[in-house]
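The complex is shown incomplete by one protein chain, all other protein chains being positioned as in the whole.
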Amino acid sequence: MIYITRRERFNAAHRLFREDFSDEMNEEVFGKCSNPNWHGHNYELFVTLKGEINPETGFLINLKQLSNLIQREIISKIDHKNINLEVDFMQNKLASTENLAVSIWEVLEPYVKQLGSDLHCVKVTESENNFVEYCGN
Amino acid sequence: MIYITRRERFNAAHRLFREDFSDEMNEEVFGKCSNPNWHGHNYELFVTLKGEINPETGFLINLKQLSNLIQREIISKIDHKNINLEVDFMQNKLASTENLAVSIWEVLEPYVKQLGSDLHCVKVTESENNFVEYCGN
Amino acid sequence: MIYITRRERFNAAHRLFREDFSDEMNEEVFGKCSNPNWHGHNYELFVTLKGEINPETGFLINLKQLSNLIQREIISKIDHKNINLEVDFMQNKLASTENLAVSIWEVLEPYVKQLGSDLHCVKVTESENNFVEYCGN
Amino acid sequence: MIYITRRERFNAAHRLFREDFSDEMNEEVFGKCSNPNWHGHNYELFVTLKGEINPETGFLINLKQLSNLIQREIISKIDHKNINLEVDFMQNKLASTENLAVSIWEVLEPYVKQLGSDLHCVKVTESENNFVEYCGN
Amino acid sequence: MIYITRRERFNAAHRLFREDFSDEMNEEVFGKCSNPNWHGHNYELFVTLKGEINPETGFLINLKQLSNLIQREIISKIDHKNINLEVDFMQNKLASTENLAVSIWEVLEPYVKQLGSDLHCVKVTESENNFVEYCGN
Partner (left out) sequence: MIYITRRERFNAAHRLFREDFSDEMNEEVFGKCSNPNWHGHNYELFVTLKGEINPETGFLINLKQLSNLIQREIISKIDHKNINLEVDFMQNKLASTENLAVSIWEVLEPYVKQLGSDLHCVKVTESENNFVEYCGN
């Protein structure tokens, strides 16, 4: 069993809030992250696959394929976008880093299977001080 | 002459666009950065002062004072904000990294003078691949 | 199950030595780290919690709470301090990175429980080339 | 159980290809990494050991010993070398990052045992966007 | 006057040597960098332009244009290549980081002029410990 990780990056706007909360309640629960005018981040996304090395290629997976997959299914849909308003896989979810990691896992997992590999973990860093990892149920 | 630099960070949303441009024209000139629903960044701000070492303290300046100044005049006004909509020193300006660097210089320069020092350069990094420096006229 | 990590930083002096060793023996076992006049580091501390996402907030935990906890119980007691002489949770322990990681775990673990979460791992980096992780017994 | 990691670095040339493939086939499978004139990387190697803290020293292991071991058995043999042509532990293997990680594990594992410790993981980063981890069978 | 910098990256093999030196002499002058079987690096290239902000766009230059230029004239010719054997702008030059920086300047300078801007500096990092800057004559 070996693990391979590809990093991709995206810049996006978001806001942490609940529509059923008052502005004051949102401010209390989510602090400055609930700013109604949005704020944003340079996110880093680390996608880790696990599996056996293919003796024909020396690869667990061709990273170009993995990079293309992440670009097509995630980055093209979230980069330079508003996570709350425009990202299909985040609709009706709180735009937290935790939910981002889980949602990206759910998008990628079947595609990684199609590539003949297994998704091991998705890591999303929101800043140099904060990151979230999700490794499935 | 010695140079001392303090780094501070802020996260913000922005959009590159002109009101007098059509959506198509904004898209053509500013690309995905013109997304009407905003996007955002983790910005890094490097403020460099120049001067002589004070023989009483071994300091060019007390960095705590410099950090407090940058926090009060810049970070508290831009962190977790929308640069186009909410930041007073960016009003009526295109929200480019270039204009950010110049505007931060203009805000800080008189305060640095009051601290008895000289502002040398302001550097703003928008991503790990892009940054702007402004060192005055 | 999801994992969230907060990074905090501290600068401290320390010395690796045993009182029951001669200076020569300390030098032999601990090398230049046994310098009787101390040396120091910029330490990075990564605290990882695990748990379920709270559907009300999208959070595993409010990172502001976690940051406040680490600041109050760890950083305020060790930052700009001498680990051997001044840090209560390191008394009567060799000031190694290993012992730092375990001791920080032991301090934080009950408080994290009180926040309704579980401590997963404590990582302490001493330099860009060395780090220690402790994930409990 | 505690984990300690040492980072070492090496610069090397390599090429991904199979002798039984035509140039076109190599290009198709390995892309620009199959360039017959070689290319190269600044690799980072992270070696993680696990074990109990020695109460005499506060150490899992003396990192100087671990660093010396990695230098002697790995870095001196691969740094500023051609991985395909000159590195004994990579002979007759595809020079992929996956195979590097496994081979470095196989070289180090018995020596780490001799030091009275256990090898936990070997991580090899090929670029800021790609890395591989191998933690044994 | 404002400065804007774009970072691009390339991986390449090289060797430091002179054909008119014996192997021993090359080893003496260039050390392990003269290995006849090549070694390689992950190079980082920072290209800095200077100029005035265009009031129409808020830009010194559209970074997409600058990135495209660097990709077309430099990265496509040197990435995953052998600097000594395959890179036209390094022919008949010692493949040192110094010569790389000067040669990249010479390639880019007229194109930057065509974009209506001025090249200020080219910085090439060969490792985390070594870099070279060239800012013209």
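Just so it is clear, A, B, C, D and E label the chains in written order, and each chain counts residues from 1 on its own.
As a convention for this text, contacts are C-beta pairs under 8 Å (C-beta built on N, C-alpha and C of every residue); 3 or more make two chains touch, one makes a residue touch a chain.
The structure displayed is predicted, hence computed values, not measured ones.
Enquirer: Need the list of shown chains touched by the one chain that isn't shown.
Expert: Checking the complete complex, the chain left out touches B, C, E.
Enquirer: Which residue among C:C33, C:V102 or C:V124 touches the omitted chain?
Expert: C:C33
Enquirer: Under the stated touch rule, tell me which residues of chain C contact the chain that is not displayed.
Expert: Per the touch rule, chain C residues meeting the hidden chain are 9, 11-14, 32-33, 35, 37-42, 79-82, 85-86, 127-128.
Enquirer: Which parts of chain E are in contact with the chain that was left out?
Expert: Its contact residues with the unshown chain are 16, 18, 29-31, 93-99, 101-102, 128-135, 137.
Enquirer: Name every residue on chain B in touch with the hidden partner chain.
Expert: Against the missing chain, chain B presents residues 1-8, 53, 56-60, 62-64, 67.
Just so it is clear, only the chains that are shown with their structure count from here on.
Enquirer: What is the minimum number of touch steps required to go from chain A to chain D?
Expert: So the least number of steps between the two chains is 1.
Enquirer: Measuring centre to centre with C-alpha atoms, which chain is farthest from chain D?
Expert: Chain B.
Enquirer: Where the CA atoms of chain B average out and where those of chain D average out, how many Å apart are those spots?
Expert: The mean C-alpha positions of chain B and chain D differ by 42 Å.
Enquirer: Provide the C-alpha centroid distance between chain B and chain E, rounded to the nearest whole angstrom.
Expert: 29
Enquirer: Which positions in chain D are in touch with at least two other chains?
Expert: Only 128 qualify.
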